[in-house]
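Removed: one protein chain of the complex. Kept in place: all other protein chains.
By written order: A, B, C and D. Residues from 1 in each chain.
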Amino acid sequence: MSLHAAIFYLLGALILGSAGLAVTRRNPVHAVVYLIFSFVGSAMLFFLLGAPFLAALEVIIYAGAVMILFLFVVMMLKAESADQASLSLRRWIPPLVVGLLFVALAALTAMREPGGAEVLKSATVAPRVFGRYVFERYWLAVEIISVLLLLGLLAAVQLGIKGTPKGNGTETKTGAES
Amino acid sequence: MNPTLSDFPFLSAIMLSCILGLVAILVIPGRQKGLIRWVSAFSSGLSLILGIFLFAAYDRTQGGLQFVEKIVWMKSLGIHYFNAVDGFNLPLLLLTGIVHFTGVLTMWELEERVKEFFALYFVLVTGVFGFFMSMDLFFLFVWYDVSLFPMYPLIVIWGSTRKEYGAMKLFLYLLAGSALILPAMIYLFVQSGGVGFDLFGMMQPGTFSPFQQKFAFLFLYLGFGILAGVWPFHTWSPSGHVAAPTSVSMLHAGVLMKLGAFGVLRVAIFLCPEGWQYWAPWMAVLATIGIVYGVLVGLTQTDLKYVVAYSSVSHMGIVGLGLATVTAQGLTGAVYQMFAHGIMTALLFSSVGYLHDKTDTKSIPELGGMSRIMPVASAYFIVGAFAGMGVPGFANFWAELTVILSAFKVYPVSGVAAVSALVISALFMLRVVQKTFYGEKNQRFAGLPDVSPALGFPRMVLIATLVLFGFFPSLMLDVIQPSVFAFMEGLPK
Amino acid sequence: MIVPFSHVFILAAAVFFIGLACVLARRNLIMILIGIEIMMNAAAIAFVGGALHWGRLDGQAFVLFILGVAATEVAVGLALVVAAHRVTGSVDPDRYNLLRR
Amino acid sequence: MISPLLKEFGFAATAITLGMPFASFVVITLFTRAHPRLSAGLSISAVSISMLSALSLLFRLWPLEKPLEYSTLWYGGHDFSLFFGFLLDPSSLLMFSLVAVICLLVQVYSLGYMEGDPGFSRYYAFQSLFAWAMLSLAVSTSLLQLYIFWEVVGLCSYLLIGFWYERFSATQAGKKAFVMTRLGDASFFVGVLLLLVHLGDLSIMELNDASTAARLSPGFLTLCVLLVFGGIIGKSAQFPLMTWLPDAMEGPTPVSALLHSATMVAAGVFLFVRLFPFFSRSETAMTVCLTVGTISMLMASTMAMVDRDIKKVWAYSTISQLGYMVMGLAAGSSFAGYFHLTTHALFKALLFLCSGVWIHYFETNDMYEIARKNGRSLKTPLVCTVLAAASLSGLPPLAGFFSKETILASLLDRPDPIWFAAALLGVFMTAYYAFRPVFIILFPRNLDPQDEEHRGGAPYLAMALPLLVLAGLTLGIGWFERSLESFLGMAPPGEHAWLTPVSVSVAFLGVFLTWFEFGRRTAPQMGFVERIRPLKTFFLRRWFLDDLYAFLLKQVVYRLLARSFTQNDQRVIDGGIEGIARLAVGSGRICSYIQSGLLRLNLMVMLLVVVLMGLYFFLL
Partner (left out) sequence: MTWMLIAPELYFCFMAAVFFTFGMTARPEAKQDGLYLTALGLALGAVVVSTACGCLQGSFSTIYRVDLFSQVFKAFLAMGYFLVICICPELPGIEPKRRPEFYLLLSVCTLGMMMLVSSVELLTIYIALELSSYSLYILVALRRGEGRHFEAGIKYFLLGAAASAVTLFGMASIYGACGETNLPAILNAVSTNAHSPMLMVGLVLTLSGFFFKLALFPFHFWAPNVYEGAANQVTAYIATATKAGAIALVLRFATLGAESTYFVHLLVVLAVVSMTLGNLAAVVQKDLKRLLAYSAVAHAGYVLIGILCMSENGFAAAIFYAAAYLTMNFICFLVLVKVADQGGNLEVVELAGLHRRSPILAVSMMAGVFSLGGLPPTIGFTGKFLVFTAAMEKGYFSLVLIGMINVLISLYYYVLVVKAAYFSEPEESLPAIRLSFPTKVMILAILTVIVVGGFYPDFLYSLALSAAKALVA
């Protein structure tokens, strides 16, 4: 086993472990914190797999922005521990069954895949090359995702601001009836 | 025949007269009921006249397809707009014309939602005409369903007696039929190997293997059989007839059930003759059960329309028996019976309808002594009842004679059963006549008016038709037989 | 020489499994969102592995966009959660049953 | 095609004879319903013309060497052909004239009898229809054509029996008559169809041809003959389908006279005559016919001996006489049967019409009532009844005497004497029951005279005239036996010198017994049968035949078949369908519940299915 492989398995354990811990926390704040570990782990994995730029982005966007946003909302909503039973084993059995089936599927797929056993050779992509590639080949997707991000903004604004649930005079009957 | 005359698209003209009638009705505001009635009567009269003309102009010595109209419709699927008449559909076109026309006149006194009624009615009739005249499988199916779906609104809006139940049952039953037909139809289309939906292209011998024929025939027979009231798929018909308004019952029992039988003939038997030969004994079994069953169940009914409806089940069984014999005679008889029964049952339903309109009841125990109050209306029913019992002098007699005759050749037991059903049908019809029309004058209905000459006219037309074809069976047989013989000649032995 | 591609793939699947289990088991909208994030992350891992496997950049490009989508998703998702919380006062999806018939 | 035919006298006369009543029927139904007198006039004049042309046909063609046949293809099938046309041969011509004459007489009589009835026009319409159908039946060229008119006369019978449809018993009787004859007709129909299937042709001439029968196997021939004979049983009210006829007396008396004694019921026997050569080819079938005829004759006689209803007595007597005819025919002498048919038609019509006068005036059918109300004061009917009763009993020199002699002679021709013995017993009983009403009315006890103002006048005249005509015919027709015989060309039965004294004395014995019990001054007016209560009940209830039929109808047809089928319809078929519908709706409810359930559940299903879909790959 090469060093790279060892690091890979270590990182894998880190990612899985922290993600596993994250999803089983009763308190969402704890969960988010664990999750940050997991994302950092995957960032390192990206690095290992030759994507330093993505590793950086992963840390900045996921671990930085996204998770902070989660934290913020969690705090704001003072999310009640609605799922007291979250940790009861019974609740977890069906999801585990489905999930394990999925893992079995993936494992079977990977094992049966002719090219699956091929060992990866390490290589690295320079961010500049990567950037060029993206903007040459995927310019359209870049355009689209810009609109998508705009939508995210719009959603936050539109859904965030308080609506006037009872309408504003002209129409008395509102959407929710019957 | 004048060549220019036969080039005129008479069949399309019949359709067009219905469609134009429909459009006119849709355009006229609903308030002008009188105008709507007259337009309907005019348009239906026109199609009747065209139908009679076709019947008269059909070259009996030559037989075969005449008045052919064929246009490529959808090239990619091999669909043609292909209309023609032959000995099989000509009687039924005439039947439709007559029942259509008389049906409109029968509903002359309708006051409620007149516009919608006649509009739907015309849609229905258009579908029926289209079904009978079309020689393209695709169009056959389209017209078939076009003629089915107005039944539901017609019954639910203007009907009576558990109308929602009856209408829904009828609708679902009939569509269950088409759910069986469509797969079989597509199956045949696909298996025909690029012939398209042209019926005559598909019926060339050798198009389908024996297995394919047996397979498709079963579906087609059951699918169309539901509409034809084949036992045990008949129970929609009594409840549907009972619920329907008068002219719809007329059209329904008179024409629509024939759609099913004709579908069996035109689609199932034409396309799958070997399947036909294979399944014929089973068809005969079902038909025989239906014949006997219909009259026996009819014996216990207390609602006039139920009685007539069950008699229809029995009579349609005769059609089925004719089809099951796999003989030229049987086919002839079946077609004749379709025609005769159509007229007869229209007559019965129109009479019952009149009674029901006036007395507001169809219950036999509540009626009684009607003959003294409305002798003419009663007479119409009684005449219809006699025709229904197969009394000679009416067209039904010949039809039943022909069918039973052919049955004796092939299935003697069925023949005997059919004859005994004739006896029971006498008992059953006379029982109704006795309890409804005879007896002490019923004071409850004492002041009710008898059929006016205007309303009597359509019924007289029906009776006249029955008697005409009862006295001169050759008028009809000469039309039917050449086609039947030609068809039977072409069958694989 | 790192590991066989299949190992990366299985790792990704395992991460996916955790996210999936979270989505299925938790009764908190925020946790469910987190679970979905984990699932997307799992896909990202698989893509990066694939990119290395084939030596092509498309996989990495994909991950870039996944990050973008994930961000949008969080924004929209949290906005929805906040708005819904304002109305129902709960983040428990099981309490959202106005639409159940 | 038709115009040259019209020039031929035979065709033209037949066409006129048939056309007139039919035209009158159509006109009355469609146009003159509201004008009773006009309708009656139309009908009577139409039937008069018919009669004249029928009689002229008879006399012009007399003696007919070779049958005339005019026919056209009516229905050309695949392997058979049916013809419509007229077959004029001696037997049809005779029937033709007989029917026309009696129809006219009855219609004239009805002018009086039916006066003032609300359905007067309808009555005449039906009468015309009947006249047309019966006349057509007589000249039918093919068996199927005959069957058709056979059915139509049955229809007329139904309509006329139930003429007074407000009376329940009348409608019931009409229904019963129609259904019971229909039962026979069904058998007839099957026979006809079987013959048609095997022969491809139903021409009567053809059927009677020796070569035709040779084409059928003997067993099949017997079967066909018996099936056709089934029709005769129904129509001519033979055992076991005899009970409708007495009930049919619910109709107006002229109808009974015309349809239910003289003509329609005789159609069965007429059919026998028509097909006599064909029938006689099957010895077995003939024996069966003979048995049936004998049983009917005896049974009906016993019933006639006890009934108080005068019309019913004549009805039983009709059955009995029809039995005689069948016996004569089945014994091998078509002349005997046919001759008796002819004479019987006349005297039985007379009997009925006479009773009709009483019934009309005293409004009762009970012979004792009639007697009590001084029925004998109506002289014409009384005299005529005596005459006719004597004829019925076979007393010389009346018509019945001659015809009955021929029948007895024909029975004597047969080797076994039992039939003759039965016939003699029948003669005795006939004489007994024929004179029973006569004596009862002639010698009334405790007279209760009614007001007598309604004697005379037009109605009475209209009724009396036909009586006189018929009486004259009854007196005279017997002497024409020989000429009829030669005209018909049928072989008479053998001569038996001792026959006449024996039969006449037996008849006189019967009359005497009647006189002893009813006629003499101190007579108890109660028959010897009536003294034995069980026997009387047995006879009155018609040997429990009606009860048997009622049982069969109610228990077997209604309860066992119809009810259970209805149940099947509602429970099994509809129930099954509704069950399927309920199942669909129920499963829909479950589906809907599951699908709109918890978010988690939805996700679970979704992901699970995804995984399973993926795993399926490895199963392949």
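Operating definition for what follows: contacts are C-beta pairs under 8 Å (C-beta built on N, C-alpha and C of every residue); 3 or more make two chains touch, one makes a residue touch a chain.
Keep in mind the model is a prediction, meaning the values are calculated, not measured.
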Which shown chains does the chain we cannot see touch? A, B, C, D
Missing-chain contact among C:3, C:25 or C:61 belongs to C:61
For the chain left out of this view, which of A:101, A:125 or A:159 touches it? A:159
Tell me, which residues in subunit D touch the chain that this view leaves out? 584-585, 587-589, 591-592, 595-596, 599, 602-603, 605-610, 613-614, 616-618, 620
Residue-wise, where is subunit C in contact with the chain that is not depicted? 5, 9, 12-13, 16, 19, 23, 29, 32-33, 36, 39-40, 42-44, 46-47, 49-51, 53-56, 58-59, 61-62, 65-66, 69, 72-73, 76-77, 80-81, 83-84, 87-88, 93, 96-99, 101
Just checking the interface: what residues of subunit B touch the absent partner chain? 73-77, 116, 138, 141-146, 148-149, 152-153, 156-157, 164, 168, 171-172, 175-176, 178-180, 182-183, 186-187, 189-190
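In the analysis below, only the chains that are shown with their structure count from here on.
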Just curious, how far off is subunit B from subunit A if you go by their C-alpha centres, in Å? 68
Starting from the mean Cα coordinates of subunit C and subunit D, work out the distance between those two points in Å. 95
Could you state the distance in Å from the CA-based centre of subunit B to that of subunit D? 36
Can you tell me which residues of subunit D touch two or more of the remaining chains? 604, 607
Residue numbers in subunit B touching 2 or more other chains? none
Which residues of subunit C touch subunit D in their complex? 20, 23-25, 27, 93-94, 96, 99-101
In the complex, subunit A touches subunit D at residues 94-95, 98, 101-102, 104-105, 108-109, 112
Residues of subunit D touching subunit B in the complex: 73-80, 144, 147-149, 151-152, 155, 158, 162, 165-166, 168, 171-172, 174-175, 178-179, 182-183, 185-186, 189-190, 193-194, 196-197, 553, 557-558, 561-563, 565-566, 569, 573-574, 577, 581
